[in-house]
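Can you read through this structure? Questions will come right after.
A protein chain is absent from this complex, but the other protein chains hold their places.
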Amino acid sequence: MSVTGGSEWLWLPHVHWAEFIALYLFLGGTAGGAYVTSSWASLMKSLMDTDSWLGKILLARTDDEEHRYSCAETARWGSVLSVLSIAVGGVALLSHLGAPLRALTFPVLFTNFGSWLTIGTWVIVLFTIVAALETLWLHFGSAVATESGLSLFPRKILGRIDSLGPWSTDRGIVWLLDTVADKTRPPSRAHGAIRLVGGALSLLLIAYTAMLLSDISVVPLWNRTYLPFIFLLSGVSTGISAALLGTVASGGALTRTNHRFCLTDDAIIVVELVAIGLLVSFLGNSSDVAANVTETALFDTYGLEFVGGVLILGTGLPVALSITVTMLHQFTDVGETPWGRRLLTGGYALKYTLVLLGGFLLRYVILMAAVKTPLGVPGL
Amino acid sequence: MAVEEDHWVFYFDPNRCIGCHACSISCKQFHGRDADADDWRTVTHHEKGEYPEVAEVPVSMSCMHCHDAPCAEVCPTEAIEKRDSDGIVTVDQDACIGCKYCGWACPFGAPTYGDNGLMSKCNMCLDQGPGSGAGAESKNEQDDPIQPNCVSDCVGDAIKAGPQREIIKEASQAAAERFQSNDGRVVVEPFRGEENLDMVEHAATPEHAGD
Partner (left out) sequence: MSERVGTLTRRNLLKTAGAAAGAAALGGCLTGDGTDDSPSGELSTAFGNCWMCSHNCGQKASVRDGTVVNLTGVDGHPRGSAGPDTEGTLCPKGLAQLDKTHDPKRIKEPHIRDEDGNLQKVSWDEAFQYTAERLVEFDENNGAETFLDATSWAETSIFRTVWRDLYGSPERISRGIHVCAGPTFVTGGMMGVGSNNRVPDYQNSEYIIAWGRNVLNSFAGQFEAKGVLEAIENNGATLVTIDPQHTITAQKSEEWMPIEPRTDGALALAMANVIIEEERYDEAFVENHTYGFEAYREAAAEMPPERAAAITGLDAEQIRRVARGFAEAAPQAGISVWTGTAQAGNGWKATQNITALNGLVGNVDRPGGLRLWKYPATASFGEVCEQDYTNRAEYKEPALKKYDEYSDYPVRHIEGIAHNLVPEMVENDHINGIVCHHDDPLKDGNAEAWIEAIEAMDLVISIDAYWNGVSRRADVVLPEATQLEKDTLGTGNWSAYPNHKWVTGAKAAVEPQWNTLPDFDILTGIADAMAGETGNDDWTIFQQWDSHEEFIDDQLSTLDLTLEELDSGETNYELVEEYDYEQYSEDFTFRFDLDQVDSFAKAAEEAGMDTAPEWIPPGTYGDSTSEEYPLEFTDVRSVFFSHGSNQPHERLQDQFAKRNRLSGEDYRGNYLYLNPEDAAERGIETGDMVAIESKTGSGELMAVVTQRARPGFVTAEYGFGQTSAITTGEDAREKSADGMNTMMLHDMQMDPITGQVDRHIAVDVAPAGGD
């Protein structure tokens, strides 16, 4: 790139990491968060199934059928969305690269393990394997064949392909996956352990996107202290929102599952906002002029995306909406009437959608408003 | 294995730079790059003040072949290499995936990306063309290594390049001291008459990053 001149500081130009990379970072975070959500929902369901003491503490009631069902749905949504997210994110990343095909040879090509880009690539690979397996085990198998729910759309789609394909419908892809799923599904304890590993990979996946950025010491906005924390919170939050948006679509808006997850998400968002506030304050008070310029840019050049998109639409408004809806859900009988149900369902759906939008815009702004520490010009 | 003192560094004297851009043009001609491609060696002009208390200072900059090469540190494929033999940082375009991570890591904005999305930058004229020089013979092994074009075509004689120990000898005391005490990446002469020591280098030294 060529540098831009003009002032007593020698400002360096922006490197082109924009929508595609923002999408990749966002989907990476969402994928990780969705998997964690899925795992947690699976845990809740299994607690209900075993009627354990832990379940009694966490859930108050273990016999709520609707709750169990929506946990199952959430677990499935979380897993399939995590796979879809990471897949689309991967495509977004590859289409940004100058040599995407070459990048696919990463197992031999990416030799620098000191680079977060290399570490992250392997995290993504391992995560995708675990998430895909989870998706397989939750969506396929003889037990699942009898279940219903919108989250099972992969079965439906594959089923349609089976009916169109030249092979026998009974012995098609769905049958194959069901068989494989049953054969490979580990027993409950082991499955739980795998979920733990998957969960750890998820958090690593989310955190890696921030580690990648904050390894760049010349960009004050990409701060090693604040950014990983913010991204982790945001990733989990968007993951919850993605999975539960699915659950809402499946009709589970008025379940305890949704209610609880929604409030959890709100708590996360509040902490996230505080963290963002601390970051902004850090930038404003920094002696690095690039940090000051970034702070100004967040409210000026990128005011629409940051204030309007991230702070209001993406976090503030969703929390306010969520509290309203959850209150109405829990403490009133609005949810008893048909129009009330539609209202609440719509409210939840809107909240989750806004959080997702906010999550993308947060990554976008963090890329676009990034400014490198300038060089001082001699003599001025 | 060469010591850091053998590693080639750039030197810049802002007192002598006349902002003519011969360095930028000479570089692009040598490497056969299009007129509108991003410069590897850039010249920027910085204005301050109000007429007639106005100043405008030109600065010529390129890849500084940093001793700690942040670009090489972040490159996933190790396409970027800081050579042991002469310290020149090269890129092997056959290994570059065009992720632009190096572009962000560089404190001087040196990496440029061509139409093919791959990175290229100054290679101290080890060889010609984007991505060239990776694996070329060490400048310290050659009898008469060529000066980078920007050095040999600088009208004001403001730019130098060479093994660090030689450049330090040619630099002024002040410049040498500052380079050494700041763990610097480029040797820059103090601006004649300057009181404060704001330098091109300053904000980009490892200690001061984030100052």
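Order as written gives the chain letters A and B; numbering starts at 1 within each chain.
Just so we're on the same page, a contact is a pair of C-beta atoms (placed from the backbone, for glycine too) under 8 Å apart; a residue touches a chain by one contact, two chains touch by 3 or more.
Keep in mind that this is a model prediction, so the values were computed, not measured.
Among the residues B:V9, B:V57, B:V89 or B:V187, only B:V57 touches the chain that is left out of the figure. Of the listed residues B:H7, B:K28, B:R83 or B:R185, the one in contact with the hidden chain in the full complex is B:K28.
Checked against the hidden chain, the listed residues B:P130, B:G162 or B:G184 yield one contact partner: B:P130. The chain not shown here touches subunit B at positions 15-16, 18-22, 24-26, 28-32, 35-36, 39, 42-43, 45, 47, 49-52, 54-58, 125-133, 136, 142-144, 146-147, 149, 152-157.
Here, only the chains that are shown with their structure count from here on.
Averaged Cα coordinates give subunit A a centre that lies 41 Å from the centre of subunit B.
Contact residues on subunit A toward subunit B in their complex (touch as defined above): 1-10, 12-13, 15-17, 96-100, 102-103, 106, 109-112, 114-118, 121, 212, 215-220, 286-288, 370, 372-380. Across the complex, subunit B meets subunit A through its residues 14, 38-39, 42, 44-48, 55, 57, 59, 61, 70, 73-78, 95-101, 103-109, 111-113, 116-119, 188, 190-191, 193-194, 198-204, 206, 209-211.
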